[in-house]
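After this line comes chain A, so read on.
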Amino acid sequence: MNAAILPGATAGDRDFLLAVEALTVSFDGFKAVNDVSFYVDPDEIRVIIGPNGAGKTTVLDLICGRTRATSGSIKYKGTELTKLSESAIVQAGVGRKFQTPSIYDDLTVFENLEISFPRGRSVLGALMFKRDAEVRDRIHEIAEMIFLKDQLDRRAEFLSHGQKQWLEIGMLLIQDPELLMLDEPVAGMSVAERKKTAELLHQIIKGRSVLVIEHDMKFVEDIAHRVTVLHQGKVLSEGSMERVKTDPKVVEVYLGH
Partner candidate 1 sequence: MAGNERGLAGDLGLESALRRRLLMGLAAVPAASLLPRLAQAAGPPTASVNTTGLAVTDTEVTVGILHSVTGTMAISETGAQQAEKLAIEEINAAGGVLGRKIKVIQEDGASDWPTFAEKAKKLLVNDKCAAVMGCWTSASRKAVLPVFEQYNGMLYYPTFYEGLEESKNVIYTGQEATQQILASLDWVAKEKDAKTFFFIGSDYIWPRTSNKIARKHVENVLKGKVVGEEYFPLGHTQFNSVINKIKLTKPNVIFTDVVGGSNVAFYKQLKAAGIDLSKQVLMTISVTEDEIDGIGGENIAGAYACMKYFQSLKNPNNEKFVAAFKKMWGEKTVIGDVTQAAYLGPYLWKLTAEKAGSFDVDKIAAASAGVEFKSAPEGYVKIHPNHHLWSKTRVGKALPNGQFEVVYESPDLIEPNPFPKGYQ
Partner candidate 2 sequence: MKLPTLNDNPFMKPVEWMALALLCGLIFCVLPLALDGFRLNLVGKYLTYAFVALGLVICWGYCGILSLGQGVFFGLGGYCMAMYLKLEASSVENTKIQSTPGIPDFMDWNQITALPWFWAPFKSLPLTLIAVVLVPTLFAFVIGAAMFKRRVGGTYFAIITQAIAAILTILIVGQQGYTGGINGITDLRTLHGWDIRTDAAKTILYFVNGGLLVACVLVAQYVKRSKLGRILVAMRDKEDRVRFSGYGVASFKIFAFCLAAAFAAIGGAMFTLQVGFMSPSFVGIVPSIEMVIYAAVGGRLSLFGAIYGTLLVNWAKTTFSESFPELWLFGLGALFIAVVLAFPNGLAGVWRQHVEPRLTRRPKAASPAALPQGAPAE
């Protein structure tokens, strides 16, 4: 059914960046995610929406390996992710931002970004890691992008909520993932910050796919290429924002009120 609604899905899995098929996970019999399938193209921005408890965050958890699937498969560039460790998934090119800003309070902004720099990820590598010009330049570049250029020496603890969200996005960017997963990136932001974030997202999606969970419909309309609607652990609808908005099922459970 899914293949039918996806234009251009003819050449098998390899053309998708991410192929989620028949994904199911159950917690003590409760199926939080139930037979979910969807496909993400390279350079696509896909937004997942759905009411609370629909299983959106769980889907991200499953993709990045935080939760193990009961059944089904997740293929990323042809590699099965369900068997890989979290760090291997990251190293394969999947980055994940959490719902609440997840940064290291005790470290400076610079150090936060440095830790995410994709080098020296083994124990030995981390011991031998040198803060050379390449690292510094890259951190400055990213800091500029996430509006934190003059905050590099501050302890992350003292940033504002919006700045923390940006910092976490920056920490993902420095990893340079091909698939970026964002869980409610604008939640709790002021209008101005929200606008800046949208700008930031537009800027960073070049050359990568993004999977976003978001409630803010205006923001979704603003960025989404395609939208997947989850309801009670299942895919309710999928397609362009226009199409989804008019889907009566979706209207009934989600948008209508």
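How were these candidates chosen? In short, all candidates are chains of the complex that A comes from, given by their letters.
Simple rule for what comes next: a residue touches a chain if its C-beta (ideal position, glycine included) is under 8 Å from a C-beta of that chain, and two chains touch if they have at least 3 such contacts; residues count from 1.
Predicted, not measured: the structure shown is a model, and the values here were computed from it.
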Selected partner (touches chain A in the complex), from 1 or 2: 2
In the complex, chain A residues that touch candidate 2: 64, 66, 85-87, 90-91, 95-96, 98, 102-108, 110-112, 114-116, 118, 120-123, 126-129, 131, 136, 152-155, 157-158, 168, 171, 175
